[in-house]
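In this view, the complex is presented without one of its protein chains, the others remaining in place.
Now for subunit A:
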C-alpha cells in the first residue's frame, strides 16, 4: 500500500512538472521583448515669470520639487545664464523717449552680490543664485539701482535666462 502511494505521488509530480517545462520552452522561443526608453525629467525648478520689483526691491521664490535620483554629493544649481539685454547686462528698460534703463542687483541665497557694472567689470553670467539638495523653496533678493536718468510711473521690463543643472555640492 505504501509503495503504491509513493508511486502515485511520483507520477503526479512528474505530470505536473512536464507541461510547465514545455510551456516555458515554448514561451522563451516565441516571446520578443521590445523596450523603448524615454529620458524623463528628474526634478522641477520653479523660476519667477518676469523681472519684477518695486523701488525697494523684492524677495523672489525659487522652488525645487519632485527631485528623484539626485546622487550623493550633488546639488541642483540655479545660476544666471544670461539676460535679454545687450552683453547680458542686468538692466530693465522702459519705452521712454529717449529710452531709459535701470540697473538691478541680485543678492543670492548665500548673500553674494550679483550685478553687471561696466566700470568695475562685474558680470552676472555663471553666478549661482540658489541651490538645492532636496525639495524646498529658497529666496534671492532683487533690487533696482536707482541712479542716472530714469522716469517715474513707467514700466521697466526685462527678462533673465536661468541656468539649471546638477553640479557638485561644495
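The rule is short, and it goes like this: a residue touches a chain if its C-beta (ideal position, glycine included) is under 8 Å from a C-beta of that chain, and two chains touch if they have at least 3 such contacts; residues count from 1.
Going forward, contacts and distances are computed from a predicted model.
Look at the chain that isn't drawn here: its UniProt entry, checked against "ABC transporter permease", "Extracellular solute-binding protein", "Methylhydantoinase" or "tRNA (Uracil-5-)-methyltransferase", names it "tRNA (Uracil-5-)-methyltransferase". Set against the missing chain, the residues A:60, A:90, A:106 or A:130 yield one that touches it, A:60.
Within the entire complex, the positions of subunit A that touch the omitted partner chain are 36-54, 56-63, 69-70, 76, 81-82, 84, 141, 143, 159-166.
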